[in-house]
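The complex appears here without one of its protein chains, the remainder shown in place.
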Amino acid sequence: MPSMYDAIIVGGGINGGSIAYSLAKRGKKVLLLEKDRLGSKSSNAAAGMLAAQAELNEDGPLFQLAKKSRAMFPLLAEEIKELSGIDIELVNKGMYKIALSEEEEHQYKQIIDIQRQTGELAEWITGEEVRRREPSLSEAITGAVYIEKDGQVSAPKLTLGFLKAAAALGVEIKEYTEVLSFHVEKGKIAGVKTNSGNFESETVIVAGGAWSQKILSEADVKLKTYPVKGECFSVLTHQPLINGTIFSHGCYLVPKKGGRLLVGATVKPNTFDQTVTVDGIGSLMEKAKKIVPSIVNAEWEKAWAGIRPQTSDSLPYLGEHPNYKGLFIATGHFRNGILLSPITGEMISNLIDGESTPIDLTAFRIDRHVRTIV
Amino acid sequence: MPSMYDAIIVGGGINGGSIAYSLAKRGKKVLLLEKDRLGSKSSNAAAGMLAAQAELNEDGPLFQLAKKSRAMFPLLAEEIKELSGIDIELVNKGMYKIALSEEEEHQYKQIIDIQRQTGELAEWITGEEVRRREPSLSEAITGAVYIEKDGQVSAPKLTLGFLKAAAALGVEIKEYTEVLSFHVEKGKIAGVKTNSGNFESETVIVAGGAWSQKILSEADVKLKTYPVKGECFSVLTHQPLINGTIFSHGCYLVPKKGGRLLVGATVKPNTFDQTVTVDGIGSLMEKAKKIVPSIVNAEWEKAWAGIRPQTSDSLPYLGEHPNYKGLFIATGHFRNGILLSPITGEMISNLIDGESTPIDLTAFRIDRHVRTIV
Amino acid sequence: MPSMYDAIIVGGGINGGSIAYSLAKRGKKVLLLEKDRLGSKSSNAAAGMLAAQAELNEDGPLFQLAKKSRAMFPLLAEEIKELSGIDIELVNKGMYKIALSEEEEHQYKQIIDIQRQTGELAEWITGEEVRRREPSLSEAITGAVYIEKDGQVSAPKLTLGFLKAAAALGVEIKEYTEVLSFHVEKGKIAGVKTNSGNFESETVIVAGGAWSQKILSEADVKLKTYPVKGECFSVLTHQPLINGTIFSHGCYLVPKKGGRLLVGATVKPNTFDQTVTVDGIGSLMEKAKKIVPSIVNAEWEKAWAGIRPQTSDSLPYLGEHPNYKGLFIATGHFRNGILLSPITGEMISNLIDGESTPIDLTAFRIDRHVRTIV
Partner (left out) sequence: MPSMYDAIIVGGGINGGSIAYSLAKRGKKVLLLEKDRLGSKSSNAAAGMLAAQAELNEDGPLFQLAKKSRAMFPLLAEEIKELSGIDIELVNKGMYKIALSEEEEHQYKQIIDIQRQTGELAEWITGEEVRRREPSLSEAITGAVYIEKDGQVSAPKLTLGFLKAAAALGVEIKEYTEVLSFHVEKGKIAGVKTNSGNFESETVIVAGGAWSQKILSEADVKLKTYPVKGECFSVLTHQPLINGTIFSHGCYLVPKKGGRLLVGATVKPNTFDQTVTVDGIGSLMEKAKKIVPSIVNAEWEKAWAGIRPQTSDSLPYLGEHPNYKGLFIATGHFRNGILLSPITGEMISNLIDGESTPIDLTAFRIDRHVRTIV
């Protein structure tokens, strides 16, 4: 007897949404389960940088994944707009990875060399040139790596966009539905048990962000992930303070539509506590003032936090459960969850369909740590 | 080696708060764990009626429990105000259980007889008398049971009041901390494992409302509870529309401070979905208009919903786990969670301290269904 | 001595924004003053229908204005997105003016004839055809006028889009700045006095919506406008209930991105009271249920109201003050404020620059009522 659903996705955030959307485009009958509200956790808290080059300093599987994912955004933006009406606010005005000391300047110039060797565009521009392009930036900036291709999106809009585009393609969505355990038959996944009944499928994908570890403990998987809180705040001005995205050590500034400016993010490991502290806001403010002094006159809007899943080797988990056939996992994206979401959806779909993936996923296997030990 | 805490409470709602407060008054070192935010679920959604007589139609252990709990509120209000500054908004202006048909009238008069036999005050008043006291009430009301002692409180304030009064007495509170499993040693509880580390205690109390069943499945307890959604809305006027609380079949109206009027509540079983539907609001509006016609001119404020735990025999669970010594359970209060909270805190404290309880708790035992079957 | 500003705009709503944007495109130095927050009144409350044909039943100057304005949206959407990043969510999926009785059917068919004579597309489709295209619609619908070119936008996004695009072009914006009186020298406007100082310009435009009358009383203009409250509510579903906009007598349903559905709007004249009543919501719900029965299962989101300026002849005021040269007025748009905003900006700019307007504005003159009397 065939299962009712071709696939069940556990998690209604950015990656659950992307996987749902990707599977729906392939004509699958998909059920997406979210324990709370759609996009209510870190997907909604993210600043939305597509910092493939600014965030990652060296070549390797994660860098390859990031670049491929970044390239998918322009077409994705059109599709989501068409299907759901949602504009993901993709902006391609470049990113400035700014240096505030000679040491940083030296280090960043080396990174430019590395990235150019991989075929990526990256150029060093002087402090004067930075300020010519972005007059609000501080005199303290000695220069910057200008990365033409690193842009940004609205993370909440992209999350909702994936999910609502998926719904438009027929994906069934259930909120307030928490997966309690998995049905497994002879080493194969058969469905899930939830607080609102049982659902059957021979394919289940866990994309629960920082909460994946807990869900998967019911499937005898001990993921090496831990939660990392990131706090952000936003300010408003009528004329934008900056146009490009500013990336610096410990602080980034991401200009959004209509004069909103996002400032993020603290890094506080090992907590699920989503509250914002005075300390968190204060330290971000200090850093932001050093980069854009006139931010002091901007209107305060609000502060918030999200909990991101980090892994012990800083690589996400993307793959099939080693013992439960049909149980797929996509988590551990840490600060790259938005950037990596399009490729995550496609790769997981490839794996489900038994297709080869455009990028070798060995580094992201679920059992990589176990294998290392043995 | 002694445990770090005298007791660990799982659940930061009305009953977790009451138990924490009661134990703290006895000088215990208590840790309270809440998976989300304090008072963020049905404790915050409740209308706060203390409808010991209006809600319960016959004598029995639940009625005894309810009356005893109702009597605790005046002193409790003072204590909480003193310790936390929070006014729980206890109002003792009586309750009108209104009849809209001869059939209801007949039925309610019988209930008056029953309640009087148990020594409770309850009187029948005519429709004219009802409207004399509450001029906004409809001509359609044929009469009412007037219950002098049934009052109301602010459920959100009482919840926060318990919790903050408990904190003032030294209870440690951790939000965003979810219990994943229990530590059990030789049939005795030893602590809990959470998403934020392990905590040790030889006494653990689960007071997780509709979520208790899930937590307890990790302790091999299958509670016969199910979630029941209740939707409410509120309106505002400068002069209060009514002064007493109005209780009718399928709809109650609870006047709050400053001219706010709460209208509740729908009864939708077997769902954890906390969203409000158009249907839910629409049906409540229709009922409310029949009782207070001028509500149509009131200002709409907002709508919300909460998920209450109901049991198969409509009695809460109050007792110790049959197999895990030291694991106590308080859940299944359905529509009486606010009313029963003071006595719940005291009874659970009694059980923990090995004291006799003022009311026989046999009917509320955890293993009552098992015993019935055997 | 030249004035500091080429123009001062009084009002930070949809039409103030459009005029600011239009003047900025012409290279003017503009100051926009808003007494509260930008877009905080009816511009934010509107459902955003572009119902040139659905709302207006006969040819005439207002119909001409509406059609011309409607045609401006596609290009405008691109410009605003480019300048401010804001997507105004222009949707061109047509509008259904539905009939619920034979009488309406008869009447609507006559309107089709009239509109076709003016060169507009409008076709009658049967109830079956309506439900084929929009399966959620009720059996009670006997048919509909399908108007291909009437679409919709997000009114809040368009308002903010105009304003932020204007800011990007150099317009200076001051919120919380209330105009108290006008400076007039020898019959010519010279500036304004506000609660935050004086500002000079030989051109002042009042676009204060329902509040224009009050401001203009300081300029000896007695506009024949009155405020009309409109209440709305919104619901959410994952899959959209409808795709096209539904227009009926006393109720319209406007589908927004991501599954949001707006239901509007009541018509309550002669009040500035922005509160929503139980009656307002209840009557809209009843009408909406008759059109889309399954709306009862949708998630309730929220309710709100806006105050729209209506005039005694149902035509907006667009023109120059009869006695104060340089003082321009744009108000009285009632239910067509969003639709007419692009043309309003352009026409007022034409008048300011002494250019001829593409449409004869005689019918919209400020002194039209005075002239009638004399």
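Going by the order they are written in, the chains are A, B and C; count residues from 1 in each one.
The criterion applied here is as follows: a residue touches a chain if its C-beta (ideal position, glycine included) is under 8 Å from a C-beta of that chain, and two chains touch if they have at least 3 such contacts.
Because the structure is predicted, anything quoted here is derived from the model rather than measured.
S.K.: Of B:41, B:97 or B:164, which one is in contact with the hidden chain?
M.R.: B:164
S.K.: Check the options B:28, B:229 or B:256 and report the residue that touches the missing chain.
M.R.: Only one listed residue reaches the unshown chain, and that is B:256.
S.K.: Out of C:185, C:273 or C:353, point to the residue that touches the absent chain in the complete complex.
M.R.: Once the missing chain is taken into account, the touching residue is C:273.
S.K.: Touching the absent chain in the whole complex: find that residue among B:87, B:200, B:301 or B:367.
M.R.: Checking each option in B:87, B:200, B:301 or B:367, the one touching the absent chain turns out to be B:87.
S.K.: Which chain C residues touch the hidden chain?
M.R.: Considering the whole complex, chain C reaches the absent chain at 175-178, 180, 195-196, 214, 217, 227, 270-275.
S.K.: On chain A, what residues meet the omitted chain?
M.R.: On the side of chain A, residues 235, 275-282, 285, 288-289, 295-300, 302-303 touch the unshown chain.
S.K.: In the whole complex, what residues of chain B lie against the chain that is missing from view?
M.R.: These residues touch the chain not displayed: 84-87, 89, 91, 160-161, 163-164, 167-168, 173, 238-240, 256-259.
Everything below uses one rule, namely that only the chains that are shown with their structure count from here on.
S.K.: Over half of interface residue numbers shared between chain B and chain C means same, under half means different, so which is it?
M.R.: same
S.K.: Give, as an integer number of Å, the spacing between the C-alpha centres of chain C and chain B.
M.R.: 48
S.K.: Scan chain C for residues touching two or more other chains and write them down.
M.R.: Residues of chain C never touch two or more of the other chains.
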